[in-house]
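Please read through the structure below; I'll follow up with questions.
With one protein chain held back, the other chains of the complex are shown just where they sit.
Letters A and B mark the chains as written, and numbering starts fresh at 1 in each.
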Amino acid sequence: MTTATQPRGRDRAADHPVAGRSERLRRATRWWPTLMLLVLFTLPYSALPLPGLLDGPIGSPGNLQLLALCLLFGGLATGYDLLLGRTGLLSFGHALYFAAGTYVTNTVMLEAGLPFAASALLGLLAGVVLSALLGAVSLRVSGIGFSMVTLAFAQAASILVQRDPGGVTGGEEGRAAPADRLPASLVGIEHTANLYWMALAYLVVALVVVQWAVRSPTGRVWEGIKENERRVEVLGLRPYGYKLVAFVLAGTLAALGGIVYLPLTGGATPQTTTSDFTLSLLVMVVLGGSGTRWGPMVGGILYTWADHRLGDLAGSGAVAGLPSVVRVPLSQPLFLLGALFVAVIYLLPGGVARLPARLRTARTARASRLAARREEAVPS
Amino acid sequence: MATVVLLTFTGLGLGALYFLIASGLSLIFGLMDVLNFAHGALLSVGAYGTWWAASGHLPGAGTEGAGFALAVVFGTAVGTIAAVLLEVAVIRPLYTRPREQILATVGVGLAVPALLSAIWGADARPFPGPKALSGTFALLGAEVPLNRPVLIGVALVVLAALKLFLGRTRHGLVVRAGVEDRAMVTALGIDVRRAFTLVFAIGGAAAALGGALGGLYFGSVDPGQGTSLLIFAFVVVVTGGMGSLTGAAVASVAVGLVQQFANYYTTAGLGDVAVVVLLAALLLVRPRGLTGRLA
Partner (left out) sequence: MSPAPAPLLTVRDLRVVIGGRHILHGVDLEVAASGTTALLGRNGAGKTTTVRGILGLVPRTGSVLLAGEETVRQTTHALVRRGIGYAPEDRGVFAALSVAENLRLAERPGAGEPAYDLVHELFPELRRRARQAAGTLSGGQQQMVAIARTLLNGNRLIIADEPTKGLAPKVVTEVAQALERAAEAVPVLLVEQNLAVVRRLARHCVVLADGRTAHQGPALDLLADAEAARRLLGVGSAGHGGPARTPAGPPARTAARPAARTTEADA
């Protein structure tokens, strides 16, 4: 019961830790994002193995592909959290904008024969226009109604894609990207590193854009809307416009992610249009920590990695030898992820990102409780 | 004419299926503000329970007559138990965190179908229905499958039973009051959380029954069945107005019919799209759904 209200308090406490030590700490940690970026940038050159985490050396094409997917979903989750964690909008239709990026780009390349760059631009434009149009409509209703309308639109699009109108979308198989339209540097197993860097660039763009937007005056209004929409109205601001900006920005970031996804996986598949795809984004964000700077990214990376590695684990000999009660559930990554998700909601409110702060405040809370008890002993 | 008759029965049959899911969803949302994303999983549990029992695993159950009825009862019971477990073990501890409740049902909604396909495979399994229900009957020149009127009849019985329960019993009174103002129900000395478990049990039973009958309708069961029906059940719930049983019934019929007719007379798939577009349009005109209940 008490856990319900505490994360915020804990977080606030974590923002103002004991001065001296933390000042030094903060100065040291200010550089870690840059450092991290450097490390991520040089990964393709690394031949280091990460036993348990990855099969074989990091720089192998298979691993780079997986890592690129992790980074891509890290960025995608970051963009999605612009709605969920920053503006308090629970959209169930985010897959639509991602898929718009993938499908429009792919279709333009295939049908109009335009090169990748031009097609990608059109794909991005499609994302902007779609999210602006559908966002403008969906945001007319609030609360769970909004969630339902976004879900409805995405579902309609998903059905359309799977029905393969005019043979454009490729139906349930999807359509492979035309290798001759893609730049040569993005095609072929020997160029996986380029795809990896592209995914990394996307992640950086998503992080920077979200961070910049959240700190802007608009971002402060979003925060107000998330906390209490009526209070924003009382201030004479119309939340609708601000919410629409968030929706379009998140939709655009998603479309961009979809464009990166296309050469990375070599085609457009209808799985990316389904509500399950949006739900997995939701899981990523909550897993990592909604409304935090790094949380959604961490969640996206963890989820994607787990999704792939758990699949390998399921097929591995270690699992095959287990009794069926254990083996059968383990053979389904989605079961493990679903269960893990529920566990995170219970045990880790605020997600992975809040874990260090939780540990820290748990310690200080214990200390202050002791202090309070000592104070109580003194009659007032 | 024959086509219209067939489409009407099929649309109503599908609507009946939607109603069996949506009635529980609507009650649960109305009372607890929980949008239960695991409700499709409950349907799948019911479907697999019935399938498991009917394919000879449960002594006494079978594919014909009383044996099949027993299998349906078994599937429904399993779904009910699953729903109660879901409420007690997953929803209740998150009582003070409404958004997390929804997220937790998302997790369960992902995990349960995955578990089902881990145990019985991801592919559709033929559903063993009684021969008596696999035939068709002639009406105005149309050959209507018998399972359609069965589905419609069961849905009507469920609707009547729920109406009686809500209108005539004290528990039903508590549920109706709770839909309006939970806190006030508590302040009158009533443990509203018992009503939570109750609506989950009722909703789970209806969904599981829908799963058993959905097996008849589709002729097969697969792990994802419940989830794909769930989205349209959401459409029904929102269209009908959250927490309104009559609204859910009317919307189920409307959605089922629109879907079938549009799919037939335009392109396949357009009916599904039409339904969701209609929902969006409705919400824009009436943000509270058909019945004016909160959305």
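Here is the rule we use: contacts are C-beta pairs under 8 Å (C-beta built on N, C-alpha and C of every residue); 3 or more make two chains touch, one makes a residue touch a chain.
All values derive from a computational prediction rather than experimental measurement.
Residue B:Leu173 is the one among B:Leu173, B:Ala201 or B:Leu284 that touches the chain missing from this view. When the full complex is taken into account, the listed residue touching the unshown chain is B:Val185, out of B:Leu103, B:Val185, B:Val199 or B:Ala254.
On the side of chain B, touch with the chain left out of the figure occurs at residues 170, 173-174, 176-177, 180-181, 183-192.
The rule is short, and it goes like this: only the chains that are shown with their structure count from here on.
The touching residues of chain A, when paired with chain B in their complex, are 1, 3-5, 90, 137-138, 140-145, 147-149, 151-153, 155-156, 159-160, 162-163, 165, 275-276, 279, 282-283, 286, 328-329, 331-335, 337-342, 345-346, 349.
Residues of chain B touching chain A in their complex: 29, 35, 37, 90, 93-97, 99-100, 102-104, 106-115, 117-119, 227, 231, 234-235, 238, 242, 267-269, 272-273, 276-277, 279-280, 283-284, 287, 295.
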